[in-house]
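Of the protein chains in this complex, one is absent; all others appear in place.
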Amino acid sequence: MKKTIQITVNGKSYSRDADTRQVLADFLRDELRLTGTHIGCGTGSCGACTVVLDGRTVKSCCILAADVDGQEITTIEGISTGAQQLHPIQEAFVEFQGLQCGYCTPGMVLSAMQLLKENPNPSEDEIRHGISGNLCRCTGYHFIVKSIQEAAKRLQASK
Amino acid sequence: MISREYEFHAPKTLNEALSLLEKSGGNAKLIAGGMSLVPMMTLGLAHPDAVISLNKVPGLDGVKEDGGVLAIGAMTRHHVLKTNPLIAQHAPLLAEAAKYVGDVQVRHRGTLGGVLVHADPAADYLPVCLALGAQIKLQSAKGVRTVEARDFFKDIMTTSIEDGEILVEVRVPKLPAGSGSSYQRLHRVEGNYAIVNAAAVVEPGKKKGRVALGGVGPTPVMIDVSAHIASGVSDDALRRVSDAAFAAAENAYGDLNGDAKYKQAMARVYAQRVVRAAAAQAQ
Partner (left out) sequence: MKYIGTGMTSLTNRQLAAGKGTFVADYKPEGMLHMAVLRSPYASARIRSIDTKAAEQMPGVVYVITGQEVAANMNPIFEAYDTAAMGAKGVKWYALVPERVRFVGECVAAVVAEDKWTARAAADAIEVDYEELQPVTDPEKAMEPGAPLVEPEWGDNILVTRDFRSGDPDKAFAEADGTISGVVKQHRYTGAAIEPRAYLANYDPYQDLLTFHASTQNPHPMRVFLAETLGIPETSIRVIQPHVGGGFGLKIPTFQEEPLLAYLARKLQRPIRFVAERTEDLLAGGHAREERLYYEVAYKKDGTVTGLRAKVIADVGAPSALCGWGQSFVTSYCIPTCYKIPNNRVQLFSVVTNKCPWNAYRGYGKEAASFMMDRIMDNVARETGLDRAEVRLRNYIQPHEFPYSQVSGAMLDSGDYPKALRKVLDMIDYENFPAMQAAARKEGRYLGIGIGQELTPEGCSMPRSTLLGGWDGCTVRVNPSGQVTILTGVTSPGSGNETAIAQIVADELGVSIDHIKVIQGDTDTCPYGLGNYSSRSIIMGGSAAKVAANELREKMLKVASKLLEVAPDDVDAEDDKFFLKGAPTRFVTFKEVASTVYRDCHGKAAFDVEPGLEATRYFKHPNVYHQPDTQGRFSSYPSWPNQAVAIIVEVDPETGKFKIVRYCAVHDSGVVINPLLAEANLHGGFVQGIGGAAFEHLVYDESGQLLTTTFMDYTCPTAVDVPSFEVAHQETPSPFTPLGTKGVGESGVTGPLGGLCSAIENALADRNVRLTELPLTPSRVWEAISAAQGGNR
C-alpha cells in the first residue's frame, strides 16, 4: 500500500509515495538514494540508521516512512557540502581515526552532533552515554571518543 | 523487514483515531514512538492489518499540573520526561527512569504510553508508576476510564487495556515535599532492558514507604515497607525490606539474564538499595 508523503530532507522538499512496508531508512536509501544511512539490525539496537528528525536524532529503521509526513530530516549527506568541506565533527573523525570500516560512522557522527549541540563540553562519560545508541565493532570506541573530544574543542574555539 | 501489507492511518484528531480503531475490528495496532512495534513487525512477531499512528494527533503529549496531580500525555517522549521541570519537581522518579530507557535516539522517539501498553516486565516505568501510585487514563469511543497502575499490568506484555481503547494520559500524584525516592536498575549492557529494576518512595518523616520491583515476575510487584521502616531505616529494617522483596519476587522466572533464583536474589539487593537511597533523601 502506498501513501504520499511530503518531507524535507537535507533542505530539499520531496513529495513521494512511500510503501507502508518501508521504514524511514528504506525510504531514504531506496527512494531518495541517500545511502549514507545504513541498516545494521532492523530493531533499533545498532544505530547505523541514525538520522535527525525535526532536530533530534532517531533510529530510522524503527520509524515507518509513512509516519513522518510533513517532517524535516537531516541525513549524513546533509551535514557536509563537499569532499573537502566536511562538518567539523567529520573532520575530527577523519583526523583522529574515529572510524575503521565506516559502516556505523554516519550514525555515530550524527549522534556526536546531537550530543555537542546539547552539551558543547561533555566529559568522557557523557560522550560515552551520548553514543551508547550506536554500536561500533571495529574501533572499540576509543578513537571515536577522542574524535568527539577534539571536535568539541574545535567547535568551542570557533565560537 | 516488514513483509506483509497493511493499511496505515495518520488521524488528525483523537476522535478520528478512536473511530478508526473501532472500525478496525481488533487487528489494528496503534503506533506511538514505534520503538517496540516496528521491530516486532520487522521480526514478523506482529502483523497488524492496520496501523494507526498517534503521532499527528494533537494534545496527547506534554506535562500539565492538575491540582495535586501531574497529567502526563501518553505521547510524551522519554527525553521530555527526563528534562521536564515539573517532573523533576514532583515526580523525579520518572525522570530517573527515563534516563535509562534505550538510548538517546530511542528517548527522542519513544513515549511513556508506548512503554506502558507494551508492558515488558522489565521496562523502566513500570515499577515507577506503581511506586508513584499512578493512574492510567484510557479512552474509547464509549468514554473514559481510569485504572490504577497496580491493576493495569496483567501478565507478560499484557495489560487491562481493551480493544478500542487508547491510553491517553498518565496521572501521577505529586510527591509531597520532603519525600525521598530512588530508581535503580541492574542491566547487562547499556540501553538494554533491565534484569531487575526497583523504585522506592519514602514519605516525609520516613515512617511510610513503598517499593516496586520489575523484572522479577510477569508483572511488577509492589511492597508496602512502612511496617519495616516505621521505627527507623536501620540495617535490620533494610534486611526485612529485602526479605519482603524476596518473597514478593516468588514468581520470578529465568531468562537469558539469569535464572529465577538470581532474579529473586536481585530483588532483595535492589529493594534494599532503593529504600536506603530514598530514605536518605527523605526529610
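Note that the chains are named A and B in the order they appear, and that numbering of residues resets to 1 at the start of each chain.
Going forward, contacts are C-beta pairs under 8 Å (C-beta built on N, C-alpha and C of every residue); 3 or more make two chains touch, one makes a residue touch a chain.
Quantities reported herein were computed from a predicted structural model and do not represent experimental measurements.
Enquirer: In the full assembly, spell out which visible chains the left-out chain is touching.
Expert: A, B
Enquirer: What residue numbers in subunit B mark contact with the hidden partner chain?
Expert: Per the touch rule, subunit B residues meeting the hidden chain are 1-4, 39, 43-44, 103, 186, 188-193, 195, 256-259, 262, 265-266, 269.
Enquirer: Hey, which subunit A residues sit against the chain that's not shown?
Expert: 19, 21, 29-30, 33, 35-43, 45-46, 48, 75-77, 80, 83, 86, 90, 93-106, 109, 124, 127-129, 131-145
Simple rule for what comes next: only the chains that are shown with their structure count from here on.
Enquirer: Centroid of subunit A to centroid of subunit B, CA atoms only: how many Å?
Expert: Subunit A and subunit B have C-alpha centres separated by 29 Å.
Enquirer: Subunit B touches which residues of subunit A in the complex?
Expert: Its residues touching subunit B are 1, 3, 20-21, 23, 26, 42-45, 47, 50, 53, 56-59, 61-64, 66-67, 69-70, 111, 114-115, 129-130, 132-134.
Enquirer: Quick one: in the complex, what on subunit B touches subunit A?
Expert: Interface residues on subunit B, with respect to subunit A: 1-8, 10, 31, 34-35, 38-39, 42-43, 51, 53, 55-56, 79, 102-106, 108-109, 190-191.
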